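Structure provided below as structure tokens; questions to follow.
Here the complex is missing one protein chain, while the rest keep their positions.
Letters A, B and C mark the chains as written, and numbering starts fresh at 1 in each.
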Amino acid sequence: MSTTNNSAGNQDEVAKKKLGFGFWLCVTWLALMVFVALFTPLLPLKSPTSNFLDSSQGRPPYAPSWKHWFGTDKDARDVFSRTMHGARISLTVGFSAITAGFLIGGTIGVISGYFRGWIDRVSSFVFVVLLSFPSLVLAILLTSLIERSLLTVSLVLGLLSIAPVGRLARAATMQYADREFVLAARQIGAKDRHIIIKEILPNVAIPMSSLALLGMAVAVVAEGGLAFLGLSVEKGITWGGLIQLGSDASKTLEKAPWISFFPILMLFLTVLSLNFAGDRLRTYFDVKEMTL
Amino acid sequence: MRYYVQRVALAILLLLAVSMLTFGALNVLGDPLFNILGPVAGDVNNPDSIKMIEVAKREFSLDRPLPVRYAIWLSDFVRGDFGVTFSSTGQPPVSGVISERLPRTVTLVAMAQFFAIFVSIPWALITASRAGKVSDRISTLNAFFLVAMPNFALAVILKYVFSIKLGWMPLTYVADDPLRSRLFQMILPALTIGLPVAAVYQRLLRTDIITTLQQDFILLARTKGLSRPRILLLHALRPSLFSFITVVGLNTGALIGGSIVSETVFRIPGIGSTLVESVLRNDFPVVLAIVMIVASSFVVINLLVDFAYTLIDPRVRR
Amino acid sequence: MAGTGKAHLRPEGEALLRVEDLVVEFRIGRTGLKVNAVSGISFDVLRGETLGIVGESGCGKSTTGRAIMQLPRATSGSVVFDGRELTTLDKEEMREVRTKVQMIFQDPISSLNPRRKVRDIVMEPLNVWKRGSKDEQGAAVDKILEEVGIDPKRAAESLPHQFSGGQCQRISIARSLVLEPQLIICDEPVSALDVSVQAQVINLLEELKKAHGLTLIFIAHDLAVVKNISDRVAVMYLGKICEIGPSDGLYTKPAHPYTKLLLDSIPVPDPNVETRKVVIEGEPPSPVNPPTGCRFNPRCPSASDRCRSEEPTMREIEPGHFVACHHPLFGGDAPVTVRTD
Partner (left out) sequence: MSSAAPDRNEVEPLIETVELRTHFRTPRGIARAVDGVTLQIRRGQSLGVVGESGSGKTVLSRSIMGLLPRNGVIREGSVRYGGEEIGNRTPKQMRSIWGREMAMVFQDPMTSLNPVMKVGKQVTESLRLHLGMSSSEAMAVAEKIFRDVRIPEPTRRLNQYPHELSGGMRQRVMIAIALACGPNMLFADEPTTALDVTVQAQILDLLSEQIRDRNMSMLLVTHNLGVVAGYTDEIAVMYGGKVVERAPTKVLFSNVKMPYTEALLQSIPRMNQPSHSRLAMIPGRPPDLVNPPTGCRFAPRCAYARDVCVREEPPLVQAETPDHTFACHFPVGSAEYHERRVELNRASTTTAEVL
């Protein structure tokens, strides 16, 4: 009810909002994943490429055991070790893609939302063109044409996030650019650059940064999809690739579901954590529902 | 009227830009000759290869400048001539491959979309009217789980549970089966794509309905003595559908993307799986045609969504 | 354009601000339709004077205020401030002029950046213009804050939302004062405030005006508030000024039928005053397609054929009291009975 909100909102001690237990749980999981991704070579893991053939167990794949926590694949490679290594590419690509998207898309969005006019018209059209491709289709198109390295795959996914991020940044900027405090800044004689940096950015950057986690979730899933289709980083182990390996034949999936299910679990928990933490941050910063 | 004309004009402009981007990417980023001929293109010592290169260059006007090639390709494309596929077994026209496979993908995407919409609307209505209660919280958690499940992973899980373990659903798609069983075979692939999208729709629509329920006109409806279900359905739903409709349009892209994965996992020979195969085979004309068709239909769908908007919101009618 | 005349302007050079034939047009979206928010108005403000501008929503009063600041620039017309023509100044020159003309907005919450500390907000203008050392700036800001009744210590620690609406408006006023401007344009500064707080802000403005030798333009829809603070009042209707005069004279003896309608419409907080039945129905028409002739003619009880075809010009009916009406309620031809040949 509006009347009570008004009277309560103005008072000095507005109740401190909390992020909650779930949020910190998610953050812990993400921190763990980042740790794993950063230090995989230093961790006491089995070699992800060695074949641990064990004649006593017959032909691989071997089911999970003390020796191989997540079991092994058809070539008797350790799924646990491979899954840990997979975190590396997934998280790196996810992180760099969304960073690139935010830097480029965010800048374009803020500038076009603030200045409007022809800059806005051009950038908006470019955004619409980029958004006219279903993102996976555009990703497939581009990755198919290039040497697929960590850098290029990140760049392609970064390119894909430019338009959605740019549009959000533009909308958020426009929402503030018309506010009277911006007008007030202009009429004390502040220059555009000053206004963008001091008045607009603090208001746009904080809500946008809470969307970064959600965006990263999208990028991680996209990388997984590309990898699943065999179109992500060519050399290296990825979660999507692992899942694909365990499911490409119905027989494999039936006999040794662990090969794909453990990477699925890791991927799921990571994406869930990114989504959940991002969503909590979004409500925490009171950002209106926006879809990336 | 003016509005419709403007929207259509914009859509045409978009399609042009999309085609330029696609054509440009394939011709600039990749080597078109390689894309057409594969490894043969690099084999300049073999007389047979040289001959093939000659033929390809003429066939695809590769000696002409890029804009001219684009114009030729575009005029062919709008007339339905998508060129020929590059394959070891003759050169069947791309249009044939497409017309055979496109209907399957369309069916799959439509089923998924239908499913997502008709699950999410009641789901959102119920949870929004019970916002904050235990059932709503559980449903929100469920939605989170679904959204966080990438569809290629969901496909693997569904396939494992329902086809392999329980045996309720067929494992694969058989192109020669009668229509009914083919539709049945598509249920699992459609669920794979539709479920996460349904969760996305539900979360969005739920929030919008809750916002609408806080509006004064809902209070006015209450003061008239209308019952709660009536207020929900007649007063709250329609004004809450605006962003839902936009998102349905935009998510068609996600569904098409999902169909690529789903078709690959469930082995449905649609254009999604064909796209992946062609990319891996470097089959340039097929990739070009599929990307163009997908992007164009996406543009058209969003155009239709814009028009649907005017049906729901009388304020944008001009 | 058959302008509404400039008879009411005082000799050039006397006024701090002189606005002539100001026109502001907006385009609505991409429909190609044009809104004539302000359609050729002229007025002036003397040094130390307070000019009130009243009118209903959509009459262009706020647009006028913003057009003086060149935010956005007017479509045509001239704005002379302190001897300088503002409409032709380039961006850099205009920035400098803006330090001498300041503006206060209606929504006190929205006019303060929600993510900056209040003291920083007030210091911002000094920062932009690099006036004085950090310490000098701080001292100036604290002095102003105290003057408007805000505790500088609290301001240094708090964000705008931790203050009430009335306090936020004081903070806005403080910000507009730090550059020591000559003219302050107040755009509905008290209409978002509670009655008890409204009086605080009006009194504060009066005090500050005396202390700093300010000139004010006070834009509002509340006639009583405008009367209280203004020396001279201009009544606007659909982008035009229909009457302008000293506030006491204009309120006791309105000459334009629209002014009279406005005054009669206000519910008086006294049950013994018989509520006058308002005879005029209808609402202001859209500024997209304004009526020809006198813009008030479709609602005016004294409208004649002449009013429908010919736009009235400003004329003096009492010393300092001007009206743009063919049939003013006094000082001109008697209403209704007059026929045009």
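Here is the rule we use: a contact is a pair of C-beta atoms (placed from the backbone, for glycine too) under 8 Å apart; a residue touches a chain by one contact, two chains touch by 3 or more.
All values reported here derive from a predicted model rather than from experimental measurement.
Q: Touching the left-out chain: which of B:220, B:233 or B:300?
A: Per the contact definition at the top, the residue touching the missing chain is B:220.
Q: Quick one: which of C:9, C:184, C:229 or C:300 touches the chain that's been left out?
A: Considering all chains, including the one not shown, the answer is C:229.
Q: Hey, which of C:28, C:268 or C:288 is the one touching the hidden chain?
A: Considering the complete complex, C:268 is the one touching the chain left out.
Q: Touching residues of chain C against the unshown chain: what are they?
A: 56-57, 164, 166-167, 194-200, 202-203, 206, 221, 223-225, 227-231, 247-248, 251, 261-273, 275, 277-278, 280-281, 283-284
Q: In terms of residues, what is the contact footprint of the unshown chain on chain B?
A: Spelled out for chain B, the touching residues are 132, 215-217, 219-227, 234-235, 238-239, 312-315.
Here is the rule we go by: only the chains that are shown with their structure count from here on.
Q: Find me the chain with the mean Cα position closest to the mean of all the protein Cα atoms on display.
A: A
Q: Max contacts between which two chains?
A: Top-ranked chain pair by contact count is A-B.
Q: Taking the mean of the CA coordinates per chain, how far is chain B from chain C in Å?
A: Inter-chain centre distance comes to 54 Å.
Q: Counting only Cα atoms for the centres, state how far chain A is from chain B in Å.
A: 21
Q: Can you list the residues on chain C that touch chain A in the complex?
A: It comes out as residues 66, 69, 71, 95-96, 98-99, 101-103, 105-107, 110-116, 121, 124-125, 128-129, 161-165, 172, 175, 179.
Q: Under the definition above, what is the set of chain B residues touching chain A in their complex?
A: 13-14, 17-18, 21-22, 25-26, 29-30, 144-145, 147-153, 156-157, 159-160, 163-164, 171, 200, 204, 207-208, 247, 250, 252-254, 256-258, 260-261, 264-265, 275-276, 279-280, 282, 287, 291, 294-295, 298-299, 302
Q: Considering the complex alone, what residue numbers of chain A touch chain C?
A: Residues 9-10, 12, 14, 179-181, 183-191, 194, 198-199, 202-203, 206.
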